[in-house]
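Input: one structure, supplied below.
Omission of a single protein chain aside, the complex is shown with its protein chains in their original locations.
Note that the chains are named A and B in the order they appear, and that numbering of residues resets to 1 at the start of each chain.
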Amino acid sequence: MAAIAPQRRSTRSGIGLAPTALLLLGALYCLFPVSWLLIASSKSPGELFTTPTLAFGTGFLSNVTDLFAYRDGVFWLWMGNTLLYAGGGALLSTAVSAISGYALAKYRFPGRKLIFNLLIGGILVPAVVLAIPQYLLFSKIGLADTYWAVLLPQILHPYSVYLARIYATAAIPDSLLEAGRIDGASEGRLLGRLALPLMVPGLVTIFLFQFVAIWNNFLLPFIMLGDDGKFPLTVGLYTLLAAGANQPSLYNLILTGTLLSIIPLIALFLTMQRYWKTDLSSGAVK
Amino acid sequence: MTPTSKRRTPLAPYVILTPAIVLFVLFLALPIGYTVYLAMRRTQVSGLGLGAGARREVFVGFDNFAAALADGELWAGWLRVLGYGALVLVVMLGLALLFALLLDSARVRLSRFSRISIFLPYAVPGVAASLMWGFLYLPSLSPIRAILDVDLLGASTITYSMANVAVWGGTGFNMLVLYTTLRAIPRDYYEAARLDGASELQIALRVKIPILAPAIILTTVFSIIATIQVFTEPTTLRPFTNTISSTWSPLMKVYRDAFVTGDLYSAAATSIVIAAISLVLSFGFLRVVRDRAFGEG
């Protein structure tokens, strides 16, 4: 690997103008509506529909203060709940996906395909459909309207299992496992000490996906939770939007709240992305 | 490549898979089973239907399925989603692949900025994304309209406008799946090609894309399923325009039945039809591209 590095540098000498421009164009397209959100959240309720769409307003600070003061700072409670749901859910989900993906990729055993297909098949059923039966089920075991009701159903995620299987296949050389077995390592030890560390970059991606997915999930917590003290941000902000037929929607608070709720995700992304830099162990697969 | 552990430790994989299987049974299989159960039932009201005992659930067999299959509105919805889906799949996955390859190539500047920018829309909840674009589409508020004089919410453009929201929101996610896969491939794998004097473009086309094939198929299958389940974008944009009906997409009909008109049973039946069609379409696709997605097996 080290021997190849110089050559690689030599090919890098010519910076592709066209590729860079293309990527920047894509970035601009993606940033454009977000910048609109930034602008819109700077507008006071009076400015929102009167000033030009792309002109900054004067109300950002008052919007933020209003949002934080709304119902004695319930925004922070929602933010904390969301962190708990997304953080806890994504951690558990990544763990389950990682070990399942590893088992499916690295063992041959009767029923492997069946289990894999079943786990993946879950994606065929839309979440809209599952929410109500899941709620009835949780009510039955007395867990509706608890933190568990939002955490548990989001742990198993077919896409993540699939991704974990692909990453395990790519990242863990069979020769390494065989060597471990010859040295007398137990299967658990192989998984914990050998396989999982090799899968880290892929797991980071899975964690990020799941964190964002749970962070933004609306329907499940909406159905599951009755107590507004347990609401995540999405459901909380929705109570501002659908304030009832005779109450105006608090657009300025919603826009500001949405903007603020994206910031932790960006921070997470920035901290996570260093894990993708490390190339996976060389000379491994294929 | 082929796992060599095989018969020596038959128990380990089952132990490792236990959490996933338990979760599957509890939170997917059981609710799905309940959905099937609901789909074969219906409320039977007597008299005024007011007060206790005036309504009960009865078994109706496959009546709800028959009604779902005979519903012209549902099939019209499938047609609309088909057109929309084809557009989204091609553009979104095309862009995702392009960006992933560009990011992975060694010759790009500002790649970190581009990477996070393109991924950023994934962090925006679907409802918020649709609302943002909705604002940008509205004739009297739209900065786009200043340049492009078309009604972005009209009958002829609404499909494109909605596809744009989906492409915007989904490209970054798929790009990241592909990009992470590319990063997982050892560099020396295509250094050889580079030494042979292949250009970046040639390496991308001849080396990287074939390696990516399983991941591309994977993202396609999941995107097909996600597209069939399109719901958030049309639902959020609906108040802005009179071109989107409450049954624009099949899943909107499910939501309408379950949450607006209170017919959970029809909703259950329709959703099973949707799941079945998803199954047929995604496996039809896999048939076409053969067994590459399940790759190494």
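Here, contacts are C-beta pairs under 8 Å (C-beta built on N, C-alpha and C of every residue); 3 or more make two chains touch, one makes a residue touch a chain.
Here is the rule we go by: contacts and distances are computed from a predicted model.
Hidden from the displayed complex is a chain whose UniProt protein name, among "Aspartate carbamoyltransferase", "Sugar ABC transporter substrate-binding protein", "Alpha-D-ribose 1-methylphosphonate 5-phosphate C-P lyase" or "Biotin attachment protein", is "Sugar ABC transporter substrate-binding protein". Screening A:Ala144, A:Ala164 or A:Leu208 for touch with the missing chain picks out A:Ala144.
Touch with the chain that is not drawn comes from one residue among B:Leu141, B:Ala193, B:Val207 or B:Ile277, which is B:Leu141. Panel shows subunit B; residues 25, 29-38, 43-55, 134-135, 138-141, 155, 239-240, 242-247, 256, 258-263, 279, 283-284, 286-287, 291, 294 of it touch the chain omitted from the view.
Mapped onto subunit A, the interface with the missing chain covers residues 45-46, 48-50, 71, 113-114, 117-118, 121, 124, 132-133, 135-137, 139-140, 142, 144-145, 222-223, 226-229, 235, 238-239, 241-250.
Basically, only the chains that are shown with their structure count from here on.
Centroids built from CA atoms put subunit B at 16 Å from subunit A.
Subunit B contributes residues 1-6, 8-10, 12-14, 16-17, 19-21, 23-24, 26-28, 30-32, 34-35, 38, 95, 98-99, 102-103, 105-129, 132-133, 135-136, 141-143, 168, 171-173, 176-177, 179-181, 183-189, 191, 194-195, 200, 214-215, 218, 222, 225, 229, 231, 251, 254-255, 258, 264, 267-268, 271, 274-275, 278-279, 282, 295-297 to its touches with subunit A in the complex.
Touching subunit B in their complex are the following residues of subunit A: 1, 4, 7-8, 11-12, 14-16, 19-20, 22-24, 26-31, 33-34, 36-37, 40, 49, 53-54, 96-97, 99-100, 102-110, 112-113, 115, 118-119, 121-126, 128-130, 132-134, 136-137, 152-153, 155-156, 159, 161-163, 166-167, 169-171, 174, 177-178, 181, 187-188, 191, 201-202, 205, 208-209, 212, 215-216, 218, 234, 258, 262, 265-266, 269-270, 273, 276, 279-286.
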